[in-house]
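A single structure is presented below for examination.
One protein chain is absent from this view; the other protein chains keep their places.
Just so it is clear, A, B and C label the chains in written order, and each chain counts residues from 1 on its own.
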Amino acid sequence: MIQSSSSPLPAEVNGSPLGTIQVISAKPLDIVDLLSQAHHPGAGAVVLFSGEVRDSNKGREVTCLEYESYVPLAVKIIHDILAEAREKWGLKVAIAQHRIGRLSIGESAVVVITTAAHRREAYEANQHIIHRIKHEVPIWKCEYFSDGGHQWGNNCNC
Amino acid sequence: MIQSSSSPLPAEVNGSPLGTIQVISAKPLDIVDLLSQAHHPGAGAVVLFSGEVRDSNKGREVTCLEYESYVPLAVKIIHDILAEAREKWGLKVAIAQHRIGRLSIGESAVVVITTAAHRREAYEANQHIIHRIKHEVPIWKCEYFSDGGHQWGNNCNC
Amino acid sequence: MIMKIHVYAKLKDFFSPEFELNAVARNTDELKLRLLEINEGAKNILDSCRFAIEEGFIDHDHKLKENDTVIIIPPSSGG
Partner (left out) sequence: MIMKIHVYAKLKDFFSPEFELNAVARNTDELKLRLLEINEGAKNILDSCRFAIEEGFIDHDHKLKENDTVIIIPPSSGG
């Protein structure tokens, strides 16, 4: 089997053909579409996490959020996190997508979907993936408050 | 405030007006509709679990499943489980719906959605609710196998 | 003494889903004995069942009455 050794990505990511799912998205996340890609006949358990913009943080009223990212590195790290989780927990599907740009209250900032034969693995892997995405991926949040202030990098939204 | 003391149910269940969500459903579960009811401006974390019909169990090929339930008691117990979880974890929303009747491979048998300010509570409560639903609610599964056999009550699908 | 009996899941391999029982059964222990007289093969599953009337489980000392509808509840296997 001949494979290009220079290709940095596997032929399949997220359990879908390469490129189907963009892990960093400037458009609103389409949770329904992502879920529709997460079904697998061998999976008895599907766990979806959505991190959504809250209307307040530590007592200050939030009007909107902005996320920015160093995209090339973020994409690579998220793919690595998903591949490692797929391997470690024997997942059938592992999908993640993080929004960038300006978000209103209630919009989804990040979605993680994991499916496995049994539910323990799906829950554990899902929590592991979102933890790593929040702490390791070059994505930064700026909160805009109703009092006119803003603040970068308060890593506690969800 | 005048309240009817004879009403066995709170005025609001599942975080929605009473009756909006049927916790036992003979129709296919509409995950998208359930998710659309789970958003809350104070919730930073939404966790959804879907238990789906796998194509095999312990090496035997499954063709379909059937669930039956003693519905009046099942409804009461699921409402109790959700109310207790909402209280214990301070959930903004707690929704559960279990399918009855005959299901094909890949169909969703049960959906649990929890939302909370932070993700730890949403994950924990979600796992707790599905665990209790599987073990305490009068719902029974019958697996039909491709070899013609069937088996009631093998509590290990997900 | 006539009661209505509803059974579910694996119990349907031993009994009709719904039937009338005409026998003396003042509590669920006695009801279990009457059911084993109908089909002794149900012993294992009956030993793991709970009993309910309407929307509540009943204990083994709950006094059964004429015309009660008793629901027999095998261990749950939802999800």
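Rule of thumb we're sticking to: a residue touches a chain if its C-beta (ideal position, glycine included) is under 8 Å from a C-beta of that chain, and two chains touch if they have at least 3 such contacts.
Quantities reported herein were computed from a predicted structural model and do not represent experimental measurements.
Using the touch definition given at the top, which of the shown chains does the missing chain touch?
Contacts of the unshown chain, counting the full complex: A.
Just to verify: which one of A:Leu35, A:Leu48, A:Val62 or A:Ile133 makes contact with the chain not shown?
Counting the whole complex, the residue in contact with the absent chain is A:Ile133.
Just checking the interface: what residues of chain A touch the absent partner chain?
With respect to the unshown chain, the touching residues of chain A are 8, 51, 67-70, 72-73, 76, 98, 109-110, 130, 133-142, 152-155, 157-158.
Convention: only the chains that are shown with their structure count from here on.
Approximately how many whole Å separate the CA-defined centres of chain A and chain C?
50
Cα centroid separation between chain A and chain B, in whole Å?
The mean C-alpha positions of chain A and chain B differ by 25 Å.
Using Cα averages as centroids, what's the distance between chain B and chain C in whole Å?
Centre separation, chain B to chain C: 26 Å.
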